[in-house]
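Please read the structure below before turning to the comments.
For this view, one protein chain was removed and the others were kept in their places.
In this document, chain identifiers A and B correspond to the written order of the chains, with residue numbering beginning at 1 in each.
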Amino acid sequence: MDPTSHAFPANVERALADRSLQEALARTAAGFPKKRLEGIATLPEFELVRDQATAIREHVLDHLDWYLERFAAQVEAAGGTVHWCADAAAARAAVLNICQQAGARSVTKGKSMIGEEIAINDHLEAHGITPVETDLGEYIIQLRGEAPSHIVAPALHVSRPQVAAAFREHHLGLPRERPLETPRELLDEARAVLRDRFLAADVGITGANMLVAETGSTLIVTNEGNGDLTQTLPRVHVVLASIEKVVPTLEDASTLLRVLARSITGQEQTAYTTFSTGPRRADDPDGPEAFHVVLLDNGRSRLLGTPARAILRCIRCGACLGHCPVYGAVGGHAYGWVYSGPMGAALTPGLLGLPEAQHLAHASTLCGRCEAVCPVRIPIPAILRYWRGQSWTQGWPGGLPRLGLRAWAWLARRPRAYRRVTALTARLLRRGAGPALARLPGLAGWSATRDLPVSEGSTFLAQWQARRHDR
Amino acid sequence: MSGREQILARIRDALGRGPLDAAGAATLAARLQAPSANRLPAASRGDRATLLRRFAAKVRRAEATLVPLETLAEVPQAVAQRFPQADAVRVAPHPDLASLAWPAAGLAASLGPARADDRLGVSRAYAAVAESGTLVLCSGPASPTTLNFLPDCHVVVVHAADVAGAYEAVWARLREQADSAAFLPRTVNWITGPSRTADIEQTLYLGIHGPRQLHVLLVGTGLVELLEEGG
Partner (left out) sequence: MSGALPHVGLLVTCLVDLFRPSVGFASVRLLERAGCRVTVPPQQTCCGQPAFSQGADDAARAIARQVIETFADFDYVVLPSGSCAATLRRHYPELLADDPAWAARARQLAERTYELTSFLDEIVQLTDITTVRDAEFAYHDSCSGLRELGIRAQPRRLLELVDGLREVPLANPEGCCGFGGAFCVKYASIASRMAADKADQVDGSGAGLLLGGDLGCLLNLAGTLRRRGQPTEVRHVAELLADLTDLPGI
C-alpha cells in the first residue's frame, strides 16, 4: 500500500470526523487497559517475567546474525527452505516463485503484518493467484478493500452492519433474505464460506510471532484457528517473518508467551499457540509437504545500529495501541501505513524514512503509557525523541515553529533579555492582548478550544525581586 | 551478494563487529545445547492434587468443559453423554482410543485425519499444562493435526500423569523421549479453550474457524473424588 503517513494531519481530521470510527474507538477504549490488568492479576511474577522477556529480546539483538544463521540451519535440517530477503521486492519475488512452483491458484493467509508490509496480496493478484485472508478481521477488511487498523484487531473500526453489508455484497450464491443481524449469524456464515477456501487452497501463508533458533520452529499465536487451518491443509506452508523475530530456545519462547497474550486480551494464553517445524514427516497423516520461511530485512538491520534499536524487541502484542491516547483518538488508518499506534510511530520512520513518517514521531505528548505497558519495556518516548532529533537536524519542522523554538532557546540562555521579554508578555496578557497574541501563527491551535490564561500582569521573578527589596 | 550475505553483513555492520569469534559462538551454542527454564511462576508448582485441580479450573475458565474419568474404558460413554446428538465420531488412530467400545456408546467411529464434514473429533493429548489449562498435542501417525481444527467439536483425552506444571517440563520430556537431535514433530499445538474471536464489535464469541466446543476428558485413578472434593 502507498503510505499516507506524510498526510497524517489530514488523516487525523478525517478520523476525528468519522462517526462510525469514533463509536468503534469509544467501544474499545476502556477494554484494553482493563483486560491487561486482569491478565497481569493471574501472574504475580509478571514484572520478573517481563524483565526476563526484555533481557531475552535484547540478547538476541546483540547476536542477531548468529541466531539467524542457527535458525536457518535448523529449518533446513528439518526439511524446510529459508529465503533471505533483503527488501520487500525480494520477498514478493520469493513468495510468488514458491506459489508458481506449486501451481497455486488460491492461497489462504493467516494474519501477517509482513504480508501487509510487502503488499503481497496485490502482487499475487497481479499474477493471477487469489489470496484469501482467513483471520476474520482481516477477511472483513479484505472484502471492504481496506488496510488493517490495528495489529491485533484489524477490523476494529468496522461496525456490525458494515460487516453484514460486506458479506451480502461478496458472498454470492446465498439466499438474499437470509438473516445477517446477530454476530452469531455473521460468524457462522464466515466460518462456512472460509471453510471452503481453507480446503481449496494450494498454499497457506502465515506470519510468525517468533522464530526459535534452537529448533528452526516458527510460532503463531491466535484465537480463531485460522492460522492452523492455513498451515495444515494446503500442500505448501510459507511463513513470512522479519529477521528480528528470533528467540534462542523453546524455554525463551515460553517466557515471552507468558507476557504476550496477558498484555492485550488478558488471556493467560490464546486459544491456539502453534509451533511449526519443517514439513510433514514421512509417517504424518496430514500437514504440508513443503515448508518455506521467508525472512525479511527491509531496513531492520540498519535500525540495529541506531538509538531506535529497541523497537526491534517488539513482539506485536498491541498493548501500546490499546493504551495510547493518540491512537485512541484517531485509530490506526490515520498513521497511513501498516504499523500504527506507538510501535508504529517508533518503527515506521526507520522503515520508510523521516520525510514520509516524521509526523508519526511528533504526534505524541511523550506521556509514556506505551512504555509502561510494553511487555518488553521498549522505551518508545526515547525512540520518538530520537526521530525528532533526526528531523530537527534535517531542518524539520521549519518555518515559524523552528524560529520560535530557536528564539526561545536563545532567550533562555540570556537571563536579562529573557526577563525583559517575559515582563512585557505578562503585561500584554493582562491588558487583554491575549486574544491578539493567540492569533499568532502556531498559537491559534490553543484558542480554538481553550480560553487563554489570565496573567497576574508581572512575572514571579519580577515580583520576587520587588519583595526582596521591600524587606 | 546473496540476500543472506547482504543481511548478515548489514547486521554485523550495525553491531560494529565482524562475525562472532569462536569463543563467542561457543558460548551461544552451549546455551542452545542445554536450554534451561527461565523464571517459572508459582502457578506451575504444587503437589499432584493441587496441579490437577488447578488444571481443571483453568480449562473451565478458558470456556472448555472437563470431566474426570477413572479409566479409558469410560471415554466413549463420556463422549456420548456430552454430545447426545452425535452418532459418529472421528478418532485419532492412537492405541488408547482406537479399540475403545465406541459402537456400544452409540457412536460409529472411524480412524484417521479429519475431513471437512466431521462434526466430532477425538484426540489424545501428548501432555497438558496446569499453569494455564493448556493442552499440548503433537502431530504424528497417531495424532493428526487436522483433528484439532476441522471438526465442529473436539474431545481431548488427557492422562493425569501427563499433566505438567509448566510448559518447560513438556519441552524437556519431548527432548528426553526423542531418539535423535530432531525432537520436535511437524506441529506442536498448545490449545487453551475453544476457537473464539472478538472481531465483531470487540465482543467475544466462541467458535469461528476452529472447534466451537472443546471437551477435555481427564483420565486417572481417584480423579473423580479428587476433583469433586477440591471443587
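Convention: a residue touches a chain if its C-beta (ideal position, glycine included) is under 8 Å from a C-beta of that chain, and two chains touch if they have at least 3 such contacts.
Predicted, not measured: the structure shown is a model, and the values here were computed from it.
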* Asked: Which of the chains on display does the removed chain touch in the whole complex?
  -> A
* Would you write out the residues of subunit A that touch the absent chain, in ascending order? => 9, 12-13, 16, 30, 325-326, 329-330, 362-369, 371-372, 385-392, 397, 401, 405-406, 408-409, 411-415, 418, 422, 425-426, 429, 442-446, 448-456, 458-461, 463-465
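What we mean here is this: only the chains that are shown with their structure count from here on.
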* For subunit A and subunit B, let me know how many angstrom lie between their CA-based centres, rounded off. => 29
* Asked: In the complex formed with subunit A, which residues of subunit B make contact?
  -> 2-4, 6-8, 10-16, 19-20, 24-25, 28-29, 31-32, 35-39, 41-43, 58, 62, 93, 112-114, 116, 131-134, 139-141, 144-146, 148-150, 166-168, 171, 181-203, 205, 207-211
* Once bound in the complex, which stretches of subunit A touch subunit B? -> 24, 27-28, 31, 42-45, 48-49, 52, 56, 62-70, 72, 77-78, 83-86, 90, 134-137, 140, 153-156, 159-160, 163, 183-184, 186-187, 190-191, 194-195, 198-199, 213-215, 217, 223-226, 228-229, 232-233, 243, 248-252, 254-255, 257-258, 265, 267-281, 283-287, 295, 297, 301-306
